[in-house]
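Reading through the structure tokens given below for one structure.
With one protein chain held back, the other chains of the complex are shown just where they sit.
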Amino acid sequence: MPREEELELLGRMALAIGHIEGCSEFARLIPEVRSNLVFARENPHGPADVVAVDGRITVVDGMPKAAGRAKFGASSHVARLVIELYGFDPSVRSGINFRYDPRLKKWLEDYCKSKAWLFREVDRSREPEGIKKEEGASMRWKASEIMSAGAARVPKMLCDRGDMGKEPMSVLVGGDPVEVAREVCEIARSRSEASRGLREA
Amino acid sequence: MPREEELELLGRMALAIGHIEGCSEFARLIPEVRSNLVFARENPHGPADVVAVDGRITVVDGMPKAAGRAKFGASSHVARLVIELYGFDPSVRSGINFRYDPRLKKWLEDYCKSKAWLFREVDRSREPEGIKKEEGASMRWKASEIMSAGAARVPKMLCDRGDMGKEPMSVLVGGDPVEVAREVCEIARSRSEASRGLREA
Amino acid sequence: MPREEELELLGRMALAIGHIEGCSEFARLIPEVRSNLVFARENPHGPADVVAVDGRITVVDGMPKAAGRAKFGASSHVARLVIELYGFDPSVRSGINFRYDPRLKKWLEDYCKSKAWLFREVDRSREPEGIKKEEGASMRWKASEIMSAGAARVPKMLCDRGDMGKEPMSVLVGGDPVEVAREVCEIARSRSEASRGLREA
Partner (left out) sequence: MPREEELELLGRMALAIGHIEGCSEFARLIPEVRSNLVFARENPHGPADVVAVDGRITVVDGMPKAAGRAKFGASSHVARLVIELYGFDPSVRSGINFRYDPRLKKWLEDYCKSKAWLFREVDRSREPEGIKKEEGASMRWKASEIMSAGAARVPKMLCDRGDMGKEPMSVLVGGDPVEVAREVCEIARSRSEASRGLREA
């Protein structure tokens, strides 16, 4: 890998992680499996071409906290999904996963509408058994499922309803982790205000 | 809470966490939702009476790593399960969750047999819908399900096969986190040797 | 070491570290060499009998932060000083070091007076050359210097003015790290208020 590319990947990740660690509202969107933020180099072939947070982003003292450093190969699931989406649109190189549940779904759909973002929900229970069992094949299926229904472009937000043993999940994708971090923190703050509004109403 | 009780809880947790952070083999047993180790004070009423690892135990640089400090109230799921089991047997005050899958199941059953430990598997898909929706009720159902079939005592190892959106999980319980940490590390080392044996065979 | 003693040492250290990490005002008292908090078992023979913070207590995001876990053998200087003072008074088993400078000196003396605490300042530039060169002998000299002038008891606060290559330092000692942590945090808060008063006056 050219040195300059590696520096840019690590630099953007450092900035993005600092942004997320400073956003208390994002702590509430961190799912049971914890969040990861990923950034793929160009033409990624596998998770080793993707920088992610070693140990994922957890919650300590109520704040989002990167457990370890940003490293190549530190993500499997989110990294593979971004790699598959890159195949459809090489401007997609970063993503972050966060909570998903029926109550959040309606709100996220409206939020995406207000931003003119494409929102897609996948039903993982439709994933064929053979694919579930094949190592690494699930994300390929998920990406093709997202694109199969004639989507003109890769959605900005992808949600799956979960499955047997799989937590439901939202993923926000974008071109670079700084952009993705800012966007997901804005989502977290908007959601937090909306929840407060509901409780006060 | 009497000061002496608090000191004993924190002291045993510190020793137990040190033990787990030093066991590289345990890293492979950490599930997607990450592990937590909990220790309940006597007569616990809720998670606030249970010490656990803030941010859970994740994997950094290939080693188990407590994300934050041991704190009261830092666990919900494992804490509630231990509280419920305490109701059946007050000698149960600690527990740790780790991976579970069909391949691991057979091996864990044999391991428990070799130790003369009671092993019980729960089918969470049988959990009534009303209970799933009630905050905090799931662990009460899980505990009663474990004990309902006329179990003479609380099992040492409890596994559940997972459910829609819920990762399958093993939980090892015991009287104190130092004992539980040693036992789970011995499990991790034995499992690691067994896997190596299989690959070499 | 009896297991119960080890648990008590680690439990009290965990509680004390939590206290210090929550005291923002203490961050300003952390010296260039960083602080360490130590707790000796009874009849300590060397640093291996003393629990301290691995990596010392530094400042991250403006807050005191224990760099690593509490461990036996993780302190040399403060541990040796407490061991030497234990020889004069076995009720002294814990200590923490923090900043010292001429401006702070007057205030600390007054503070000690208000608490009826014995305050002693040592002039390390009087330390004989032979002792400086002997590994581990400095703290013995420092302790004997403190006690030599006919002190009826071990002082609660010991300050040294530093020396060639040695940062000036305050050390607060006590029977247990929870007590010492509370006391040093109260010092930090009082000092912070006094400084604010001076700036506003």
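By written order: A, B and C. Residues from 1 in each chain.
Here is the rule we go by: contacts are C-beta pairs under 8 Å (C-beta built on N, C-alpha and C of every residue); 3 or more make two chains touch, one makes a residue touch a chain.
Please read all numbers here as calculations on a predicted model, not as lab measurements.
Asks: Touch partners of the unshown chain, restricted to the chains that are shown, please.
Replies: Missing chain, whole complex, touching shown chains: A, C.
Asks: Considering the complete complex, identify which of A:27, A:70 or A:139 is in touch with the unshown chain.
Replies: Once the missing chain is taken into account, the touching residue is A:70.
Asks: Would you mind spotting which of C:19, C:41 or C:56 touches the chain that isn't drawn?
Replies: C:56
Asks: Touching the missing chain, which residues of chain C?
Replies: Touch with the absent chain occurs at residues 32-34, 54-56, 58-61, 65, 67-68, 125, 161-168.
Asks: Using the touch rule from the top, list residues of chain A that touch the missing partner.
Replies: Residues touching the hidden chain, for chain A, are 6-15, 17-18, 21, 69-71.
Keep this in mind: only the chains that are shown with their structure count from here on.
Asks: Chain contact graph: line, ring, star, complete or other?
Replies: line
Asks: In terms of residue numbering, is the interface formed by chain B and chain C classified as same (over half shared) or different (under half shared)?
Replies: Mostly same residues: over half of the interface numbers shared.
Asks: How many angstrom lie between the CA centroids of chain A and chain B, rounded to a whole number?
Replies: Once rounded, the distance between the two centres reads 28 Å.
Asks: So, what's the distance in Å between the C-alpha centres of chain C and chain B?
Replies: Computed from C-alpha means, the inter-chain centre distance equals 39 Å.
Asks: Give me the residue numbers in chain A that touch at least two other chains, ranges are fine.
Replies: Residues of chain A never touch two or more of the other chains.
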